[in-house]
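Selected chains from the complex are presented in situ; the others are not included.
Going in written order, the chains are labelled A, B and C, and every chain counts its residues from 1.
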Amino acid sequence: MSDHHFTFEEVQGFARLDHDRAARQGLPEFVYAGHKTPEQVAAIMASMVARQGCALASRAAQSHADAVRAALPEAHYNATAGLITVGQMPRQAVGLVRVVAAGTSDLPVAEEAVGVLDFLGDRVERLYDVGVAGVHRLLAHVDELAEADVLIVVAGMEGALPTVVGGLVAPPIIAVPTSVGYGVSLQGLAALLGMLNSCAPGVCVVNIDNGLGAAAAAHRILNGLRRSSGSAAS
Amino acid sequence: MSDHHFTFEEVQGFARLDHDRAARQGLPEFVYAGHKTPEQVAAIMASMVARQGCALASRAAQSHADAVRAALPEAHYNATAGLITVGQMPRQAVGLVRVVAAGTSDLPVAEEAVGVLDFLGDRVERLYDVGVAGVHRLLAHVDELAEADVLIVVAGMEGALPTVVGGLVAPPIIAVPTSVGYGVSLQGLAALLGMLNSCAPGVCVVNIDNGLGAAAAAHRILNGLRRSSGSAAS
Amino acid sequence: MSDHHFTFEEVQGFARLDHDRAARQGLPEFVYAGHKTPEQVAAIMASMVARQGCALASRAAQSHADAVRAALPEAHYNATAGLITVGQMPRQAVGLVRVVAAGTSDLPVAEEAVGVLDFLGDRVERLYDVGVAGVHRLLAHVDELAEADVLIVVAGMEGALPTVVGGLVAPPIIAVPTSVGYGVSLQGLAALLGMLNSCAPGVCVVNIDNGLGAAAAAHRILNGLRRSSGSAAS
């Protein structure tokens, strides 16, 4: 086995942190607050900050934010995106991600992706409310789409937006289905299926509402660009 | 109860024909050959022709066609569409249906719709291979789409075509999901869900691969147009 | 590409309105309040009213209505149907939609359809509580059913009403499954499947509880009638 990084520490008996993850995966460990108590989130983030200087928790409620701020007063909470951040990773010179969203209702997921990319030091731009029921709104922005290094395309309901985008431009496309809809949207399953069946080749997909996962996938791609151009900040 | 038409006859003990259906519903009874034996299909069609002068069977295999032709030599079999027809209903002066299909693989379903409309005497035009992965192919035909009285839009995979069409033009749209695809297309379920969740309002949907049902729905709409313009042939 | 209408404006950075939609699709843009904040709904409706003189939001709660009324005191809120409306489109002389509902529990969905049609200027009549477990209640109204230009048929549980109606009369039928039921009604999925598998040809279907979508589909049909009779008000 090569000299890849394999160390970790225990936090109060319930968490085994993986501090070398950034070196190994090009991504730090994130805290998924959704199923954790405020106290668990605060303890884990404090340990991360002590070790690596920054930390991010997703799916965080106000109660998580309150507990974290008690321990780490410099913590910032973005309620729309459900993100708590402390510090951030070095700002990168190379690479642009454009986050495209179909409707106003998809904003929380799109903003989760934007917030995570920002924390990771990546440059990110938004293009929102360009759903396919008015395809001209999208066509007006083809050049902006074509110039990005990675496109994150967020849509609920029938989830057709990534297909139309994928038919228009060349960059890598990470499609994020959202749970926006009702009835047979089946909490985002219809959008997920639509994206996986896209007739535009080369669209790849993450879990429903998984803005963070899309951001992480985009960051993996940008890391490759930087390695190839010799410009990575991290 | 009003004087609506309620009579029927028995065919060899296993079928109870509903000959007044055309007067009541504006549509004749069709024979679904899929689960019937060739002999059953031939007997039912012969009875219909004797009574109303024409008949149509859908989902018919070559073996059904052979049995029908033995009894009714004038029968015509369209193998692509799976339709057996004997005669047809009076040709109509008013109303145009345009059948739009996303890809070459969706042809059998689209042709079932075309064949049924032709049998019903309706005028029908085709617009094929205009899938959303190359949306400019569709945009080049916006005027043709806008001029139709009814649009039948056939698509498999992610089923996004009716949504894009519904965002471009005003006519009634009947969306037909097809079982074209693999993996999580789930035999057309993904396309069906996409169409039911369409963000373009006013798209309505029929069962997977149900070209006949779409044609029947279109015919109901055209009948209304004719009643209102005083021109119905039937 | 033809001279179809493709312009839009941005509302406070999160919405990109599509004001020419009515000209293009024959339908204005609606606001789906379900996943939006009261503030977002109020801002979007205000922009719509400023531009086109009227607006409608669906799936609106009291909190949405309060925010809208603060900005637009003339707004009307129908709590049963979940609709906020400001003004309405021109009243139409041609065309009648009959909304048929199986049971008392299906009323909110049926009333959403009624309210949207009323906003669109269409004439609409109700026929409620005629479920198929007492089919004589339905048979007593066959003439009313036959006279409509479009039938919207709303039912939960087993969703059989559109099939029985479709076997009785000729007009176009838009079936709306509702989430009324329990156990294996699966929040309306059983009714939806029943309607998609209807043995009455020419029944088409919209998403579960989608009264608005049914109204929009009906309006597309009525627009065609008006174009053909030369009487459209819009």
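To be clear about the criterion, a contact is a pair of C-beta atoms (placed from the backbone, for glycine too) under 8 Å apart; a residue touches a chain by one contact, two chains touch by 3 or more.
As the structure is a prediction and not an experimental result, all values here were calculated from the model.
*Asks:* With 3 identical chains placed here, how many copies of the sequence make up the full complex in this file?
*Replies:* My count of identical chains over the entire file-defined complex is 8.
To be clear about the criterion, only the chains that are shown with their structure count from here on.
*Asks:* When you draw the chains as points and link the ones that touch, which shape shows up: line, ring, star, complete, or other?
*Replies:* complete
*Asks:* Farthest chain from chain B, going by mean C-alpha coordinates, please.
*Replies:* Following the centroid criterion, the farthest chain would be A.
*Asks:* For the homomeric pair chain A and chain B, should the interface be classed as same or different, according to whether the shared residue numbers exceed half of all numbers used?
*Replies:* Interface between chain A and chain B is built from largely the same residues.
*Asks:* Can you figure out the chain closest to the middle, judged by Cα centres?
*Replies:* Central chain is C.
*Asks:* Chain A and chain C are the same sequence; what rotation (0 to 180°, nearest 5) superposes their CA atoms?
*Replies:* With C-alpha atoms aligned, the rotation comes to 90 degrees.
*Asks:* Hey, how far is the Cα centre of chain B from the one of chain C, in Å?
*Replies:* Chain B and chain C have C-alpha centres separated by 25 Å.
*Asks:* Please compute the C-alpha centroid of chain A, do the same for chain C, then give the distance between them in whole Å.
*Replies:* 36
*Asks:* Measure off the straight-line distance from the CA centroid of chain A to the CA centroid of chain B, and report it in whole Å.
*Replies:* Using C-alpha averages as centres, the distance is 45 Å.
*Asks:* Touching two or more other chains, which residues of chain B qualify?
*Replies:* Residue numbers touching two or more other chains: 139, 166-168, 196-197, 200-201.
*Asks:* Can you list the chain A residues touching chain C in their complex?
*Replies:* On the chain A side, the touching residues are 104-105, 107, 128-130, 133-134, 136-137, 180, 182-185.
*Asks:* Using the touch rule from the top, collect the residues of chain C that touch chain B in their complex.
*Replies:* Residues 1-2, 4, 24-27, 30, 94, 139-140, 142-143, 146, 149-150, 166-174, 192, 196-197, 200-207, 212-214, 216-217, 219-221, 223-225, 228-229 of chain C touch chain B in their complex.
*Asks:* Mind pulling up the chain A residues that touch chain B in the complex?
*Replies:* Of all residues in chain A, those touching chain B are 102-103, 131-135, 139, 157-160, 163-164, 166-168, 181, 183-186, 189-191, 193-201.
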